[in-house]
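Showing just some of the chains, left in place.
As written, the chains take the letters A and B, and residue 1 is the first residue of each chain.
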Amino acid sequence: ERTGDAEVVYGAGKTPAQIVELLRTLHETHPDHAVLATRLSEEAQEAVAAAHPSAVVDPVGRTAVLGTPPVLRGTVAVVSAGTSDTPVAAEAATTARVFGAEVDLITDVGVAGLHRVMGVRERLDAADCLVVVAGMEGALASVVGGLVGVPLVAVPTSVGYGASFGGVAALLAMLNSCAPGVSVVNIDNGFGAGVFAARVARRAAPREVKEQS
Amino acid sequence: ERTGDAEVVYGAGKTPAQIVELLRTLHETHPDHAVLATRLSEEAQEAVAAAHPSAVVDPVGRTAVLGTPPVLRGTVAVVSAGTSDTPVAAEAATTARVFGAEVDLITDVGVAGLHRVMGVRERLDAADCLVVVAGMEGALASVVGGLVGVPLVAVPTSVGYGASFGGVAALLAMLNSCAPGVSVVNIDNGFGAGVFAARVARRAAPREVKEQS
């Protein structure tokens, strides 16, 4: 089975009890799949941890994972700049892993410090798909996209104030990136970027195959 | 050399003479690469055809290609609905080919005729990356994204009037798609989608490798 897709519970607007129950049902119906829950409130995280002791709960990305992801194939590099973007980067990273890709998480790589970006160039180049998470002016996507030719999914975040309009400034910047090969998902949608990137990475040829071609 | 990237001339806002000259220079500097020119006016298309008899000029997608693309690897399926979206689909298809992927062009597949969409399901499934081109309400991306698990790049087009706001309605719909694994490029940006999809397709493992894993 190729896609590696997991079952998912979108936690926003659901009660902790509903989430616990949905996780249980999905886990029982798909014992061979991982089940992922996203956008969990603190209460929901506690309820899930209590009800499902084997669940891996991440308070930063606000996710919970039940069951075993598929054998990982390919690598997704998740890149972000500031501490404020960390939750979205974590959601993307966990999702990519649960959907079957290895993840190389690269934080603290901002536009205002170009040498740090350049210092990770080889890691970027080694990935099969990039997820670039950035708020405010979202320039990180263009800078990374200008450095390497790896497929790049940009995630604008709602970090910012005033004329950032809840992430719209970053979204528009990413849609208008002068670096080709940049595609974009919804504001704060680490989940969507993670699914997309894992699908790309999983179908990438393993390194040795690549080298031959 | 893996990326397969071509040299590109963005024709908008350039005179026919400038475009002809730029093509010549790039072609001479990169004799082993294909050179692609996009957004060509009718005048520019004629000038290019006259100056570069070996160029392949496409009046629908408004492109010209000089030189030989790399050996094609992987398949990009470009899907669109109506005749109005054809130019953007053609730009995406030509770009994907010039950037080194085979292209399966599937037009006339609209949301209002679901059986046609379902009739091409196997072709969609066989592709390594999908480019879905749609204007107006852009629902085609969600419908296709709900059918198959292939990475999908959606291109909103400026086709429509009134509250389509030059493609914004389709752009927003695609960014909010309930089908996971959908990413989006700028309005009418067939070029960007083509580059992105070709990069994904080229690094996809060939079929027999896939089947083994």
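One rule holds for everything that comes next: contacts are C-beta pairs under 8 Å (C-beta built on N, C-alpha and C of every residue); 3 or more make two chains touch, one makes a residue touch a chain.
What you are looking at is a predicted structure, and each value in this text was computed from that prediction instead of being measured.
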Given 2 placed copies of the single sequence, give me the total number of copies for the whole complex.
8
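As a working rule, only the chains that are shown with their structure count from here on.
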Expressed in whole Å, how far the mean CA point of chain A lies from that of chain B is 25
Touching residues on chain B, where the partner in the complex is chain A:
2-3, 5, 8, 73, 128-129, 149-151, 153, 171, 175-176, 180-186, 191-193, 195-196, 199-200, 203-206, 209-210, 213
